[in-house]
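Data first, discussion second: the structure below is written as structure tokens.
Complex shown without one protein chain; remaining protein chains in place.
Here is subunit A:
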Amino acid sequence: MSALLNVIQAKRMVDQLRVEAGMERFKISLAAAELVQYCQEHRRSDPLLTGITASSNPFKDKKTCILL
């Protein structure tokens, strides 16, 4: 019984490795360029990165209220 389980496990491993071997891979230079591009494109909409004024951040302490 355990011999059969070993074969099933080995077959599963080979199946998975075949899938991985068949995958298309990109060079880091290309993948890294895309990572940099994504970060740059979205940097203006990242409040923690750019910092936003206290008035637009509900967690930051506000200055005194102005009654209009």
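Details
We take it that a contact is a pair of C-beta atoms (placed from the backbone, for glycine too) under 8 Å apart; a residue touches a chain by one contact, two chains touch by 3 or more; residues count from 1.
Keep in mind that, in the parts below, contacts and distances are computed from a predicted model.
Going by its UniProt record, the hidden chain of the complex is named "Guanine nucleotide binding protein (G protein), beta 5b" among "Trafficking protein particle complex subunit", "Guanine nucleotide binding protein (G protein), beta 5b", "tRNA-intron lyase" or "Glutaredoxin-related protein 5, mitochondrial". Interface with the hidden chain, as seen from subunit A, comprises residues 3, 6-8, 10-15, 17-18, 20-21, 23, 25-36, 38-43, 45-49, 51-52, 57-61.
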